[in-house]
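Quick one: structure below, then a few questions.
Of the protein chains in this complex, one is absent; all others appear in place.
What follows is subunit A.
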Amino acid sequence: MSADFLYGIEVLINGLMAGVLYALVALGFVLIYKASGIFNYAQGVMALFGALTLTGIMSGQVPFAHLINATFGTHIHNFGWNVPALGAIALTLVVMVCFAWMVQKFVFRHLVGQEPIILFMATIGLAYFLEGMGDLMWGSDIKKLDVGLPQGGSRWVEDITAGLGGDDFYGFFIDKLDMVATLVAAILVISLVMFSQYTKQGRAMRAVADDHQAALSVGISLNYIWILVWSLAGLVALVAGIMWGAKSGVQFSLSLIALKALPVLMLGGFTSIPGAIVGGLIIGVGEKLFEYLIGAPFLGGATENWFAYVLALIFLVFRPQGLFGEKIIERV
């Protein structure tokens, strides 16, 4: 096999792994949109907030330290302890569930039955509030997130694939972190699908997504389901935040990964969990391959920033509901 062909495969594999991460972010959107019809603009910021809280708890930072010091003239910054990664993740999850509860209690419970655009606006407000809250609680400096995930290229993969392409080929370069992220994302996605298909709460979630009135009539509390859904979206956001944060540090730009999810949603449909997964994979592979085959040699590179959107736009023209979205049938 020629080395070029093998590099192509390497690009493909990396694309698939990037795609899984896109799918993970998109999944958070789909969960909330399906159950409540809310397009949650704050999903990206939730990932940022989750990662910030996690690093804060791990390093024993005092929340609102800046505010406390400014008010009382104190100089506290740290509790002076470190929380192990797993414990900190559990605590962060508790924070995310509290956030979900508050969002439902103070915002969306009062907006039931409002126009989608109003709900969307509310999530924009929520996004900026949460961003400010993250700053206020944990400070605005860039933080390193180290939950003990392996980093760097995998020697093992490189060694066993090195022989494939003769002397010019040194083996696939695959980041260990990407591999772990893919594995975690896959496990998360599978568990979410299982949860929604085979449990009582999952069935109730699907019921609420389908018809509010009917859901009420069989004894489902909409409020409870919405808190559950926002909590799950918080969990997904946290996982995405950990993976991306471990890769490139916890900083404001983390919230922009939400923008990566948009073309995935256009492609996969806003209401489909499989759609989010397949859409993520197509975008991931598509943008990496395009860059490798056409972008870098002919267009001067950096096509990854816009290719996903072009692909999604082309797709929208021919299939507005996305790959797996529910078809819009206008009955006359």
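In this section, a contact is a pair of C-beta atoms (placed from the backbone, for glycine too) under 8 Å apart; a residue touches a chain by one contact, two chains touch by 3 or more; residues count from 1.
Keep in mind that, in the parts below, contacts and distances are computed from a predicted model.
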**Item:** Candidate names "Sulfate/thiosulfate import ATP-binding protein CysA", "Glycolate oxidase subunit GlcE", "Aldehyde dehydrogenase, iron-sulfur subunit" or "ATP synthase subunit a"; UniProt protein name, chain not shown
**Value:** "Sulfate/thiosulfate import ATP-binding protein CysA"
**Asked** Which of A:151, A:199 or A:305 touches the chain that is not shown?
**Response** A:199
**Of A:220, A:233 or A:283, the residue in touch with the unshown chain** = A:220
**Item:** Residues from subunit A at the interface with the omitted partner, ascending
**Value:** 194-195, 198-204, 206-207, 209-211, 213-222, 228, 326
